[in-house]
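Left out: one protein chain. Kept in place: all the others.
Note that the chains are named A, B and C in the order they appear, and that numbering of residues resets to 1 at the start of each chain.
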């Protein structure tokens, strides 16, 4: 666990065409993307021109059983894992969305946030459209159906040209599986092969997991069309400056993925090395907040020469529901996931390496636990800058007012967390570690430089008549 | 059980406005209508201008628990019980359908079948509409949203003027609950009060069950608008000759309901009396197929002077799943629900009174069971004419080719069922018992006189690209 | 439902030997005995000398699925349905009990109550025995294992000779299935065949249901030993006067069973006829409390000439849990199961025929419901005498203090129930209808003549250190 665990995760998509076990491989691919969304999962498979779906609330292995997979025969499929489907009506919002329209059936799933969904929805409603989900993804289905273009591809281009924000979209209809990525390239999307089959997925780790081969990133603004004739790539959207989400590299993506062209694990080790160089500290042991902080802590230990040790242990038996033992056990929620390793920290000056601080409450509890286990000093080192703004492009961050670094300056943060020292990497340092050309990333949550106008999203809140909030 | 048990049941609707326990009372009302649909149930309740929903697959008491009812506060609600939501995606089709449109939120549920749904759907798709359910009810939502009228009422009138077939519709939106019944009056719909609150329901038994008072039938072609200002009734649709479903009176409706202005129980007793008069027979005992055949068997016994006895017992512990004991137990499916009472039938000439014969296989098994229990003779008396055609107005009958009376004439039916005699009431006799004026009823399944062109429905089958079939 | 529904039901047993589908047929047999216990069910099957078990809380069709039945191969099996396994530890008490002892494995199930279980348990504990269930059936297992006899049969005779009270016991061990019935013959136990296989069951309806043939009653004090060599009958126990439970005939047994040598259904019709003769009344309609009161009501109608009608309808969709709609719906619990049929009772003088009055609260609510539905007069006729004492031989009746007829005399009962008249059959009349020789029955709950000293049972209450109460 890490501070970023308190962020809403985003989503993950997986698609495959040309393999007779399409749904089964999608099931595995979604399992490999489970870290991108734990609340719901779904697959739509194509068999003999017909689309069948299975969706459910929960983890991939909870949603699908043998019967479900058997009900999804066929050689092409798309799937989705999702964050945030709490509540009784959660299933309604689980993707992919399957619909019938003029040309037959179409299914679609989406990772990202459409910043101008509210005004488009308004416009569509004006023309008589009805919406049955709270998700902005439904807007895409309507645009697709309402387009005056003829072919699926042209309609999809038409629809996607209308929306702004972050989107990686998979569509299956007729004989085609289409994957498209927004021109800014906020969210990752990669292409792979398994034998004759083509794979598209949010991360390379999913391709590896199904024992396929990573081919290349799908480029920002690219649309890849997969069918019996093989692969076709078009670039129908207006060019934009590349703005890959830097937080994917810092926290979200699996450490064994290749993200935006670079391996994640060495990037995170490098972030830790930079921290050690820029913010050295006298200490006896470097302790990661496992598992996401581990590579950076190893980098910090290597660069600083301070020994690395597992001073916090992560439990493997956490369930969705756990009964709070009233108020008698302090910091219980955090303690359930992470336990201090007394023999490592007792009497020691401890450097704790984590990837981010969001609200700060988890960090505060961790520090308290380490002190209770005997830590003599606690120094906190964070591999990202202070987070000062929400994300409007696919990550469900808290309101600005709840962000610790928005509420206080560094001295007060140190005091609040009760640590001997605390240090954050600067944006420049992160950019350097993550991959050079600083202009390539979206770092709005750290810098306030929002590449796409987020005003639309605020308006959305006012329009939301459904319970819950608009989601990716 | 009766032969009619092999028919798909139709649906039931319940709505209430002006009671602070609207959802709880709807829950009870739907339970009282459970005989009209056992496969799914849902309620949408209005609270402070917001609509919340809870829907699920199963019986009313399985779908709703205390938590679900607590999530539905408010003083107005509509609900639905439904037949036919098998399969993993069943929930999608469970009503009421809740949608967001230009004017906010709207929820709608429906009992019946729209015979021209397919061409309307085609037309709507042409204009860019997407459909996510297989139910024709979704067409109504689209027509509502696409209407160029301004007010909810005008839009609803506009939408309902477009559709043909059988429909009892409940709509909740803004401050109004609207109930409308098609001009033919195929399906029943009644109005009641409970204190200050207004109730609308498929049958009077639901009003009784919540301890309300039956006010009157909602007339064919009538639209009733309920809000804070009380009740308003309009008749915006073109007049049609009344065509109440005669099969509701014969089999579907609860015996304690008042249907189309007459009590059901005495009607069924009268059907039995007519049978005894028209088709007398020498016998020792009159045995009903319980529970639906019981009133008619009592009537037959009374008119014939032959003693009535429970020669078939109905089990109370039938579940949704029951394991077939391979092929070693003959007629097992029927035997699970009905068991012969040997002491009543052994050595006796038995008159069995039932309400209808559909495919004939259940009747055949019942006869076999009675003979195995020692019946000397079996005489079958049916309170309806031979069923020769399917229903296109809300009851899920088998294809014409499967109907016993379509496949054979009376002598062969007798032979097939292996009975000493079999007799059906004529249409005229049924009309007389059920209520006089023969022209008031739809008896198409017995006579072939379809009041609304069923061609559309056949087309529908070809358009259905979704798995499953279009329903109510 | 009837007043007797508020009694705890007792249990049912089923065993079969010599059929390769022994467990599957037991499953069906237990389903046919479901009316004798709805709270738990279990089967132990013998395969290649090994005993396997499956037990669970709930109805037979809920406890067993295909997998469970597949796990119980073999040609011999015994099973049990049980009343009263509420609470988290319910499963522990579900029978049959399977144990390992000196001679290998043994499984046992039991219908009845051992009145001297507490002192025997005490004695066994004194010698070092441990008990893991609250059921007195466990005492039998201990006596069996502790016997100094050598053979299974001698041990079983030894064990059963020690216990007093009511017991029908099935035992399976080694190559034998043994059935034994206490010398008083309180509870029913019958023998049947299905092809080469032998069946033992609580009631003949279970033999019918598996399409076997009823052979004869197992006599009071008889022990039947079934194995490859066929059937052997011994009578090892001291003779006692026959004391069959008269309440089985009045209420518990299925109407299609042959009980204690007579068919149940005509017995109950006869009870109704007697009521009509002895306690006539001017009325317009005879209404049964369905389903248990129906045969008697038919007898009453026949004898009195007053027409019979279904003035109370029984719901088929009752589940284990149903949410109470607060206090706004009066008599809700009863109303869930039974609804008044207004067209039958409105403005009429109604005779209601039921089998018994226990606490009286259900009857009171039924009367209230009938009056609310318009009944002009309500006359209650009961096919048993006033119940004044608890049962100590297998039926879980309330304490004496809760019994209506213990608390008040007839005039006050009439007043309490708010009926124009109320009448009970006398014990002599019931004996006459049920089968002549009055001495054959146990009628202690009506007369106070307890054939076996119930003092032991009272002592039991004091010894019960486990939560819950001793059962069957």
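Simple rule for what comes next: a residue touches a chain if its C-beta (ideal position, glycine included) is under 8 Å from a C-beta of that chain, and two chains touch if they have at least 3 such contacts.
The structure displayed is predicted, hence computed values, not measured ones.
S.K.: Please provide the labels of all shown chains that the missing chain touches.
M.R.: Spelled out, the missing chain touches these shown chains: A, C.
S.K.: Which residue, A:24, A:82 or A:133, contacts the hidden chain when the whole complex is considered?
M.R.: The single option touching the absent chain is A:24.
S.K.: With respect to the chain omitted from the figure, which of C:66, C:125 or C:418 is a touching residue?
M.R.: Of the candidates C:66, C:125 or C:418, C:125 is in touch with the missing chain.
S.K.: Please pick, from A:97, A:167, A:209 or A:446, the residue that touches the omitted chain in the full complex.
M.R.: Of these options, the touching residue for the absent chain is A:209.
S.K.: With the missing chain put back, one of A:309, A:334 or A:444 would touch it. Which one?
M.R.: Missing-chain contact among the listed residues: A:309.
S.K.: Using the touch definition from the top, which of A:17, A:190, A:298 or A:334 touches the missing chain?
M.R.: A:298
S.K.: In terms of residues, what is the contact footprint of the unshown chain on chain C?
M.R.: 50, 52-54, 68, 71, 88-89, 91, 97-102, 104-106, 125-132, 141-142, 144-147, 465-467
S.K.: Please identify, in ascending order, the residues of chain A that touch the omitted chain?
M.R.: Considering the whole complex, chain A reaches the absent chain at 21, 24-25, 27-28, 31-32, 34-35, 38, 59-62, 64-66, 69, 205, 208-211, 254-256, 258, 263-266, 269, 291, 294-295, 298, 302, 307-310, 313-319, 321-323, 325-326, 328-330, 335-336, 339-344.
In the analysis below, only the chains that are shown with their structure count from here on.
S.K.: Touching both chain A and chain B: give me those chains, sorted by label.
M.R.: Joint contacts: the list comes back empty.
S.K.: Where centres are the averaged C-alpha coordinates, which chain has the largest centre distance to chain B?
M.R.: Centroid comparison gives A as the farthest chain from chain B.
S.K.: What chain sits nearest the middle when you go by CA atom centres?
M.R.: Central chain is B.
S.K.: Measure off the straight-line distance from the CA centroid of chain A to the CA centroid of chain B, and report it in whole Å.
M.R.: Here the centre of chain B sits 48 Å away from the centre of chain A.
S.K.: Name the residues of chain C that each touch 2 or more other chains.
M.R.: none
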